[in-house]
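The structure under discussion appears below in the form of structure tokens.
Here the complex is missing a single protein chain, while all its other protein chains stay put.
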Amino acid sequence: MTLSNQVLSEVEYNVVGKRPVRPDGVDKVTGRAQYGADVKLTGLLHAKVLRSPHPHARIRSIDTGKAEALPGVKAVITAKDLPFAALSREELGGDYNRLKFASDHMLASDKVLYKGHPVAAVAAVNAHVAESALALIEVDYEPLEAVVDVRAAMRDDAPLLHAELRTSSMGEIGDKPSNVAAHLSYEKGDVEQGFGEADVVVERELTTASVHQGYIEPHNSTAFWNTDGQLNLWTSTQGAFAVRAAVADVLRLPVSRIKVTPMEIGGGFGGKITAYLDAIAATLSQKAGAPVKQLMTRAEVFEASGPAPGSWMKVKVGAKNDGRLTAVQLEVAMDAGAYPGSPVMQAMTCAFACYDVENGKVDGYDVVVNKPKTAAYRAPGSPQAAFGVETVMDELCQQLGLDPIDFRLLNAAKEGTRRIEGPVARRIGFVECLEAARDHDHYRTPPEGENSGRGVAAGYWMNRGFQSSCVITVNFDGTVSLIMGSVDIGGTRASIAQQAAETLGIAYEDVKPMVVDTDSIGFTFITGGSRTSFATGLAAIEAAESVKAQMVSRAAKIWDAAEDDVEYADGAVRHKSDPELRLGFKDLARQLATTGGTVAGQSNVDPAGEGNSYAVHLADVQVDPDTGKTEVTRYTAIQDAGKAVHPSYVEGQIQGGAVQGIGWALNEEYYFDNSGRMMNPTFLDYRMPTSLDLPMIDTVIVEVANSGHPYGVRGVGEVPIVPPMAAIANGIHEATGLRLRSLPMTPGKILEEQWERNGG
Amino acid sequence: MPGVVHVQAKINGEDTNFLCEPRQSLLEVLRDVLGMTGTKEGCNDGNCGACTVVLDGRIVDSCLVLGVEAQGREVQTIEGMASPGGLHPLQQSFLENAALQCGICTPGFLLASRALLDAEPDADEGRIRHWLAGNLCRCTGYDKIVRAVIQVSTAPEK
Partner (left out) sequence: MAKVYIPTMLQTLTGGVKQIECQGRNVRQIIDGLEAQYPGIKARLVEDGEIRSNLAVAIDGDVARMGMLERVGETSEVHFVPAIGGG
């Protein structure tokens, strides 16, 4: 590849590591691919949701009579139509709060907790009629004081979202209701002592705003509740099985009653794990006796689907004069939105994972506020933490007069480093990433232009395994069908097929990957957490190994030989001692039909050994002193992929993640008015980067093999979003001398800092 | 229910008749009335370009055009981009350059890029970035999209 995109490979394979065209590519460039919104069914109704105009209010009453009477309206539902309304606290016991949260998140019962919270839904002959019906629903609200800032929500006198929520401190429950759902703390060594030994200590407070995943395809769901009680769902999701579980939970159905067909998905980034619409569409379908399709508008996507949390952090780091870290500490509070469950634990785990330091302490708070419930967004929690930690480390380097890469090399986490939460790192590629950054042309060439600067930052994501299933069936023409439950968001049909082809020793083109519904494959966890190429890849490899074993025994049968005398190598089966007896995969496949039928390999995996990801980003920025606008002029992202199965899609993940990070750094934020209403729920006002805002994103793929995977694969999708905000902040500092400690770093903030520095 | 209007338009070269309500957008007509779901909806307010089509030779956001405005005009959509003989060079280039991840933005980018190269076959990176600024892609960071278009353009520097 070009110099702009380098792959530093140590091991070469036949198919893994190559760049074939993806199997679903032609359908996607010709407009034939079927996404969730494209579903068509006979007698299809269209649904719309009535949403709260208030960020916090009590619902006194809902009158749907007029809406129901509107011609063309087929069903109207409120929370009263969900099973939770008929369940008592006694029946549910300890599960009461959890189910109340899940059910109220679908349709609010007693209170609305954010602007956009669903309160009723209508199914009608078309979307226009459904929308007209919404206007006829009368909701009597008692508005309540709202709180959207995470620190404000933690105060004792803050308005409470949930009367029954108490702080859980690792199982110890607080004595009074609070917006703080959880507090967690981990310590390694003794931070007091560590800071005592330091020659330099830097301590800073920082904040980040809520940002949205920004997938271009809005959420959608089509439901058909058949008269036999079977519920069919077609939806855009990162995990068909996750939708099945969530709908089964809220609708109190056995999972076997629900079939979820995952349609092509137009982006997710973590935001399409939560099932926002499916239970509503299903309930409407049941009531109307017809299939119901529901699409979110863009405003609904912003106001009612998962932003990533806003956060507050206090970061403290101490080092000796030679640059060696002596202690690190982080206190972080993240807003979970309306219901508990922010990724604050991930933030705590990731914050200092780049560093080998004796003494460390992390404290995290999960806090509910009057915003939509936050959802995962690429390496959830880690980007916020990295913005805090990596900018403070930069300040430390500056005070010590150290090069930021040398400083990180001196303190880098490596194999054997014990993390703050305890476990010890395996073979990781952080040092290799730092070295590749140091040796890169980008780092050796000074940033160009006036008022420019360069920032360096690192990032970490642990990656994940979890369960995956695969089936491989051999066709008589020597191709194989590869059936999986992992939704393909960005090329995983290709990357899984490559691993199957490599294992079988056959051509990539001879593997036909298919993503199927929840009735057609074993349980498979979501596509997310950077797990698919790793875990579903392992499942495909295991299924392929099973196919190989069966091909060996079939050949043994044909040759009337002992199985032990037959082996599988390089896409062929051969007799170990008789060189005459050899059958290529295709030749043997052709004989399957007449020697007992096809061969199929099946596997279920739940692997450990996912192997952590590290990244180092270099960002050159130019800041216009008159307008405060920051331009990213050059960008290089370096990342350890273990082994890049399809380097183009690995680069794509890196580039896409980096650009989302650039948006997070410079423009993107939920902007709230004084009462807590989001003021910018359009792409015009929630400004994501366009092609015009960016340079090419250069990449270096470092390959430090992951011992937990036969081809050394590590997940790649998450970590690219971790370093950009800090890299850009550090670049802005070099360009202007200003330290920005609040995201996004808008022109307005930069000008304000400038005025303040210049004495107003 | 508002009255429906009979509209005659040429869509991807075919004379097409359809009925639509005056309030329906061209996007809605294409997707819901004509079943041509290759044109995508990302925002329905003119800010993402997923719904890009070509109307009488100009690219437009079909969510901002009314169906009735197509009367007597020519509409080109993604469904008409490939020929029976094969993919358009841009479609091929997008595939080879991995210029799509989720693919929801792809029809819009393809039509916008074709309109650019039809008018300026030698468009360079700067021109391409400028031209495509009305199309949002959240997956790719634009790098591979821009490269895919550069590859098809005849601009001297590649």
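Which chain is which? They are A and B, in the order written, and residues in each are numbered from 1.
As a working rule, a residue touches a chain if its C-beta (ideal position, glycine included) is under 8 Å from a C-beta of that chain, and two chains touch if they have at least 3 such contacts.
Predicted model only: the values in this text are computed from it and were never measured.
For the omitted chain, the shown partners it touches in the full complex are A.
The omitted chain makes contact with just one of the residues A:D477, A:E509, A:D578 or A:D606: A:D606. Only one of A:Y35, A:Y276 or A:Y377 touches the absent chain when the whole complex is considered: A:Y377.
When you scan A:L45, A:M348 or A:M688 for touch with the missing chain, the hit is A:M348.
Of the listed positions A:D278, A:D488, A:E718 or A:E753, the one in contact with the omitted chain in the full complex is A:E718.
The chain omitted from view is touched by exactly one of A:R408, A:R531, A:H575 or A:H617, namely A:R531. Residue-level contact of subunit A with the missing chain is found at 94, 169-172, 182, 184-187, 213, 269-271, 273, 343, 345-346, 348-349, 361, 376-380, 421-426, 461-465, 528-531, 606, 608-609, 717-718.
By definition in this document, only the chains that are shown with their structure count from here on.
Subunit A and subunit B have CA centres that are 29 Å apart.
Interface of subunit A with subunit B (complex): residues 19, 21-22, 24-26, 28-35, 37-38, 40, 72, 128, 213-218, 264-269, 295, 297-298, 489-491, 646, 648-649, 651-653, 655-660, 682-684, 688-692, 694, 696-697.
The part of subunit B that touches subunit A in the complex is made up of residues 1, 21, 23, 31, 35-45, 47-48, 50, 77-79, 81-82, 87, 91, 94-98, 100-107, 110, 128-130, 132-147.
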